[in-house]
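Here the complex is missing one protein chain, while the rest keep their positions.
Think of it as A, B and C in the order they're written, each chain with its own count starting at 1.
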Amino acid sequence: METDRIGVGLVGYGYWGPNLARNFYMQKDCSLLAICDLSPGRAELAASNYPSVRVTDNFQELLDDPGIQLVLIATPVSTHYDFTKRALLAGKDVLVEKPLAATVAEAQELVDLSDETGRILFVDHTYLFTGAVKKILELLESNELGDIKYIDSVRINLGLFSNDVNVLFDLAPHDLSLLCCFMKDDPVSVQALGAPVMENDQEAIAYLHLVYPSEIIAHCHVSWLSPVKIRRTIIGGTEKMIVFDDNEITEKVKIYDRGVEFRNNEMSQSDIYKMIVDYRMGDIVSPRLSTREALAEEADYLVECIRTRQRPFTDGRFGLRVVKILEAAQTSLRNGGLSVEIDS
Amino acid sequence: METDRIGVGLVGYGYWGPNLARNFYMQKDCSLLAICDLSPGRAELAASNYPSVRVTDNFQELLDDPGIQLVLIATPVSTHYDFTKRALLAGKDVLVEKPLAATVAEAQELVDLSDETGRILFVDHTYLFTGAVKKILELLESNELGDIKYIDSVRINLGLFSNDVNVLFDLAPHDLSLLCCFMKDDPVSVQALGAPVMENDQEAIAYLHLVYPSEIIAHCHVSWLSPVKIRRTIIGGTEKMIVFDDNEITEKVKIYDRGVEFRNNEMSQSDIYKMIVDYRMGDIVSPRLSTREALAEEADYLVECIRTRQRPFTDGRFGLRVVKILEAAQTSLRNGGLSVEIDS
Amino acid sequence: METDRIGVGLVGYGYWGPNLARNFYMQKDCSLLAICDLSPGRAELAASNYPSVRVTDNFQELLDDPGIQLVLIATPVSTHYDFTKRALLAGKDVLVEKPLAATVAEAQELVDLSDETGRILFVDHTYLFTGAVKKILELLESNELGDIKYIDSVRINLGLFSNDVNVLFDLAPHDLSLLCCFMKDDPVSVQALGAPVMENDQEAIAYLHLVYPSEIIAHCHVSWLSPVKIRRTIIGGTEKMIVFDDNEITEKVKIYDRGVEFRNNEMSQSDIYKMIVDYRMGDIVSPRLSTREALAEEADYLVECIRTRQRPFTDGRFGLRVVKILEAAQTSLRNGGLSVEIDS
Partner (left out) sequence: METDRIGVGLVGYGYWGPNLARNFYMQKDCSLLAICDLSPGRAELAASNYPSVRVTDNFQELLDDPGIQLVLIATPVSTHYDFTKRALLAGKDVLVEKPLAATVAEAQELVDLSDETGRILFVDHTYLFTGAVKKILELLESNELGDIKYIDSVRINLGLFSNDVNVLFDLAPHDLSLLCCFMKDDPVSVQALGAPVMENDQEAIAYLHLVYPSEIIAHCHVSWLSPVKIRRTIIGGTEKMIVFDDNEITEKVKIYDRGVEFRNNEMSQSDIYKMIVDYRMGDIVSPRLSTREALAEEADYLVECIRTRQRPFTDGRFGLRVVKILEAAQTSLRNGGLSVEIDS
């Protein structure tokens, strides 16, 4: 019946897992029943944080528990495929951390498996549930920006050196999920440049250059080696432009009443000089945004999808689009910036 | 005799010319004697601003005036070669706007001509005379940063669409002059990606990726199409990192007590999780900077070079290094990001 | 035995209560056993958030439960006295929201009762447990600032219009707790100016001017009517100055290597002009701060106080010092800024 809570099990209580635990514990239609982590230290922390929740180091226990309908997977990327596959085959709905999987082949198989089993495969692109991104999507849908000409995204900080993946797989999924949301088409090709910088083999800095069918260009800079944290996406349209700065506390989104076509051949000489000094050409509006935690919003949406058996917009297919770009970018990165086509 | 003022003539009273005029008018050892501009409107403005200075539309007048020892050239890039050549051949010392010339061949010829005539050829890389850049040079020389691993520079705003050059030639000379100052070596190759974005043929957005012999990587993003003005250079060293943000009023330079080698294999699991949240690893110092106008500083230095006949550090050879990178980047840009070698 | 968890009951699940609930639920040595709220809506939310915790609308239940050793009180200010008194008399240790009570008389009585019962009375001045405040206290103790000359604090935003207290009692306790920590002495007098601004009788804007025995002056501006959120405290010393800006994400504390005695009578005329333009006189250091949630830090400290029966530094006496200033300020506010002495 409607008032029954959805039983939830979580695997992975590392960096992101505690956020999932807290939000699904608090979600009014869910019951967090079990947490699984292989590390004794993390398991102990989970037990201390949630005395009323069962803690285990055996993932199979979650699959065997008929009370658990939803499995949350917050483990290293290389293990996403295996945990997700097992959960889907066990008849569970699944939320899995981004990126969906480490390769296109794995991601495709999970998408197919989700179709075959009729289970929900939800990729946790949390970023898309923030008030800022929702507002930007509204603005794009209302066509206020005119034609999009370029998107430039920077996501850099002093981050964790993951042993699991490089900076591309760690940070770029945020930007690529934005691009997959903002753009109707997928990019046709990608060029990626970067460097390991450190002695280890994992790239810590990467620059991605994506080309779209409509000649829009998109560029992402991701880095684990920046002393300052920058999280900024600029969307340039012919009518208006948006700057999304996630480090701002209240004015995360700014809409600039200025497009790219301000060139005027009849402009007089003196106007040109004036324009140089006066580089801001119109008002700036910073819209009110929802400040609700993105993960709480996402949890509610996932519950609704589970209740109504509707396909979430961040489903396996969406996650696969992101993995396709990542894999192509990786190939380019390892080949000195070679232009690599993306299969769509 | 020493107390005689240096006679100065300026050609080009457009965007930058008025700044040169003001600083050399005020410079205590210079006399601004003549201003030349072909546009009647600009000439009229010059005459109104400097009633005591002769205004002309004939550049030859400046060359013929024996009282003029120094010619300042602030005209479109495509004309630098011609004006500079004529001034050197007329026996004048020359300050010319950056970039030195539109091609390597032209720049090389001007360097040679400067050598032959014994006249000073000073390229106006004003940026290098700011208090911020001088402080960064000090820090680099004292080796406080350890080994430099990367430099990332962003210089974007809603700018003038020049009819003369693309965004690469308009904005990148700032960043490349920093790189030529900061790095002992020149880059071995460059890859440049970009797009015209507008209907005209000039690129308005460009991304440059430079590779150095020491495996340092440098990246520059220049754009005329950004609604926000960003002028930020990050220098990542193994011991410390610098962020130079030219939009900051007082804290333009910040030194982060954190290098790139923070990885510790013996780090315990819980430390790793701690490090993720706590991404700032040490103190930040923002050193006191000189706030004197860079152009005034530069004018004093040029006067000293003229008096003592010493070769300025921003001489023709320095300007040529910048033009070599620009030309190679242009070739790469027009060939889809092809890696182009730079002749050093 | 040592490993037994401390039983915790919370009254008030309004604005701040959920934060207390979350932190004491997660605290490894505590068990959150019961939440009490009179509002059915809030009680329902508490029950949904913490399915394993008992929810009640009867405060007496908490007092009657022998398993509850610690009572957390997060109710309106006017009720602090009554709830705290009952809890102390029932033999419970108490954490009560700031300010400790609505009047000096009430606060004094609670202090006395805490002494008589031997129960811990902990006032929840959370702010003092932030990494920023701890670092500032370290700096003050090391005497790096020289003699403190002034403290200026601004705490304004678009806030809730409390029906319970005015802006003085709502916001100033933060600033006054800082002052009580930073200064060895208490102020000798206070003048407060303000205005209701709205039709209701509660002041929404207030300015406090405190005079200390050592002639230090302190000023606080609190407001519910500012469109921007500002939380900034400046501490001016003779050697250095500190700016604590709580809106900054990473650089909350900045130490300016500049004291107030920069006046130099032998200074030449030209130095004076130079100083005007160049208003920053030394380096700025932004120290690394702990980023742990203040309330988690505070919860650990409270547990330690309970275990060791030590008097917390934010005990009833500390809370009373704050209430004494508040009451005097209130008197001044209602008498047009009259200077009101503070009994110490």
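What we mean here is this: a contact is a pair of C-beta atoms (placed from the backbone, for glycine too) under 8 Å apart; a residue touches a chain by one contact, two chains touch by 3 or more.
Given the structure is predicted, the values throughout are model-derived calculations rather than measurements.
J.: One chain is left out of this view; which of C:89, C:105 or C:228 touches it in the full complex?
T.: C:228
J.: In the complete assembly, which of A:76, A:196 or A:287 touches the absent chain?
T.: Once the missing chain is taken into account, the touching residue is A:287.
J.: From the list C:5, C:219 or C:317, pick the residue that touches the absent chain.
T.: Hidden-chain contact among the options goes to C:219.
J.: With the full complex in mind, choose from A:143, A:214 or A:250 the residue touching the hidden chain.
T.: A:250
J.: Can you list, in ascending order, the subunit A residues touching the missing chain?
T.: Looking at subunit A, the ones touching the missing chain are residues 250-251, 277-288, 290-291.
J.: In the full complex, which bits of subunit C touch the chain not displayed? Write them out.
T.: Touching the missing chain: residues 14-15, 39, 41-42, 149-150, 152, 154, 157-161, 191, 193-195, 197-198, 200, 204-205, 207, 209, 215, 217, 219, 221, 223, 225-229, 234, 236, 241, 243, 254, 256, 258, 260-263, 269-270, 272-273, 275-276, 279-281, 336-337, 339.
J.: Touching residues of subunit B against the unshown chain: what are they?
T.: Touching the chain left out of view, subunit B contributes residues 22, 25-26, 28, 31, 48-49, 51-52, 229, 247, 249-250.
The working rule: only the chains that are shown with their structure count from here on.
J.: Please tell me the distance, in whole Å, between the geometric centres of subunit A and subunit C computed from their C-alpha atoms.
T.: Distance between chain centres, rounded to whole Å: 38 Å.
J.: Could you work out how far the Cα centre of subunit A sits from that of subunit B, in whole Å?
T.: 38
J.: Counting only residues that touch at least 2 other chains, which ones in subunit B make the list?
T.: Those would be 280-281.
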